[in-house]
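Shown below is the structure under consideration.
Missing here is one protein chain; the remaining ones are kept as they sit in the complex.
Entry: chain A
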């Protein structure tokens, strides 16, 4: 096990390096002169030169990358071109807002997805199964920004969004007093994940239920309930774990849209605002942080997967 973890950690290093190289390149792949684009087309040459100097664009590429990497390691993500604040500060509390949103949504989608998937598998080929699977298909096919807008439209009539404006001033501490504020964004973000997990759980359960040891358990006279929950579910969940990890990533990406719709002041919204104002250091910072988080979560998932699935030995 330790050997596996160490090997997996070592495997992560090239990916991390690759991510930093790609994020670093973002600035240099901009067609034209990045400093000019950041400064604006009609900016005086002096200002462009200033930006170029500040971003260190005059150095040779490898020197720039070396500095970039060195700064990341020390937690310095550069400076926003617009607000002149350090990017790390800009991200600061917004990081937790996004993580919280993604974690809640993951929990909801795992919970709903598992229940729906298990019911579907246990009752397979019944009307209930068909209905659940159709709902899941719709959930999977829905753009979450549309779902979010429709939810707002529908529930804003009721009292579900009592405090619309307070979204704009999301407190540093998190979500505030009203759980209702969290509900709609979480549903918006979690639906697709729930659908995917439901489908995965169903097919995984069906596969396991068809296996010999389940027949044996049933033949022994074990209660159906116990067969399903103790014998089948345990093994059926193993492949689902991987999906949960991937879904968490998809959710992290999805926050970009959800936060925009609900005016939540998280990293996703920061990214979009930065793209709109061509604040590339901030774009680089948020993209980097979100990806690193995703890589880290996947690492955890892989390790827990190996932990759950003891049958797989080191290959």
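Observations, loosely collected:
Keep in mind that, in the parts below, a contact is a pair of C-beta atoms (placed from the backbone, for glycine too) under 8 Å apart; a residue touches a chain by one contact, two chains touch by 3 or more; residues count from 1.
Definition applied: contacts and distances are computed from a predicted model.
UniProt records the chain missing from this view under the protein name "Diguanylate cyclase", selected from "Diguanylate cyclase", "STAS domain-containing protein", "Cytochrome c biogenesis protein ResB" or "Fe-S cluster assembly ATPase SufC".
Here the missing chain is touched by one residue of A:51, A:132 or A:287, and it is A:287.
Among A:15, A:57 or A:238, only A:15 touches the chain left out of the display. Interface note for the absent chain: among A:5, A:57, A:152 or A:206, the touching residue is A:152. Contact with the undisplayed chain is limited, among A:29, A:127 or A:219, to A:29.
Against the chain not shown here, chain A presents residues 14-15, 18-19, 21-23, 26, 29-31, 137-138, 140-143, 145-146, 149-150, 152-153, 156, 249-254, 256-257, 260-261, 271-272, 275-276, 280, 283, 287, 290-291, 294-295.
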